[in-house]
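Every protein chain of the complex appears in place save one, which is left out.
Coming up: chain A.
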Amino acid sequence: MKMPSEMAADGSRRPRTYFRTLLKKSWRDRYIFILLLPGLLYFLLFKIIPVFGNVIAFQDYNPFKGMWASDWVGLSNFKRIFEDTDVLRILRNTLFISLMQIIFVFPAPILLAIMLNEVAREKTKRLIQSIIYLPHFFSWVVIVSIATIFLKPEGLINQLLQYFGYDWISFMTNPHLFVPIVIIELIWKETGWSTIIFLAALASINHELLEAAIVDGANRWKRIWHIIVPSIGSTIAILLILRLGTVLDTGFEQIFLMLNPFNRDIGEVLDTYVYTKGIKQGDFSFSTAVGLFKGVVGLVLVLTANRIIKKSGNDGLF
């Protein structure tokens, strides 16, 4: 008869002291909490709760009823993704544009970084760097505007075409030219900036290897091919695997700004589709399902990429 009462006394005392020290500690840290509060509120409101807001993908969301009262429809929105020919076309567009980006945009900074690395004069190198980094800081609106100005019927490129006796081309409305123009814009904007990471990798090359190669009579080409390229190989591999992990990401603003009624069939991608379908047409649940589908596939791909990198003996991202 004694035992249970003792246990009860024991059990009830411990949480209370625990609670009390917790309170005491919290009171001691009250100024930290004041500093923390705005940021915490921000994270909860705009980063955490919206993640759970994705549940409307499993609902027939009605803005007037809200998330709590809307009807649950299970996986039917996701079934629609695979039955909707629109979505399948858009998925194909997304993959195509992304793969073209990987093939043409990805190698450009590697090449440029190797070229820059061969520049011996520090001042010249810095001058070139400050020029080629610049476009990265322009907005996509500015970049697409510049492209539009150059490529419109009376623009400079068409003036040149006509000067050399060719017909003018309607660049911005020709669906076949959509992807090439997207790729060229992206190369123009980001190639210089992306050299930074490769230049850092190049800076850590073992100089004794290079000097040994010079002594052995290797010329510049041979040195680049046999020493420089292999030594940044792991950086290239890591970035390539990571890029493959985000194959459903094509860049939102650029594509959105480039889209017009003439190229929509070929240029619409998952991100822009979610925007037009969800925000413009108000089909919240279905476009959330499309977005969630893209997010989940993307997450799985990124985690897989990360695991591959770790398995290969390199540091992963997380």
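Just so it is clear, a contact is a pair of C-beta atoms (placed from the backbone, for glycine too) under 8 Å apart; a residue touches a chain by one contact, two chains touch by 3 or more; residues count from 1.
Criterion: contacts and distances are computed from a predicted model.
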item	value
Hidden subunit of the complex - UniProt protein name among "Isovaleryl-CoA dehydrogenase", "Alpha-E domain-containing protein", "Carbohydrate ABC transporter permease" or "Heavy-metal-associated domain-containing protein"	"Carbohydrate ABC transporter permease"
Hidden-chain contact residue, picked from the options A:Phe78, A:Phe150 or A:Trp168	A:Phe150
Options A:Pro15, A:Gly53, A:Pro107 or A:Pro180, residue touching the unrepresented chain	A:Gly53
Residues belonging to chain A that touch the chain removed from view	22, 25-26, 29, 31-36, 38-40, 42-43, 45-54, 56, 63, 112, 115-116, 118-120, 128, 130-135, 137-142, 144-146, 148-150, 152-154, 156, 159, 188, 192, 196-197, 200, 214, 219-221, 242, 252-253, 256-257, 271, 274-275, 278-279, 284, 287-288, 291-292, 295, 299, 317-318
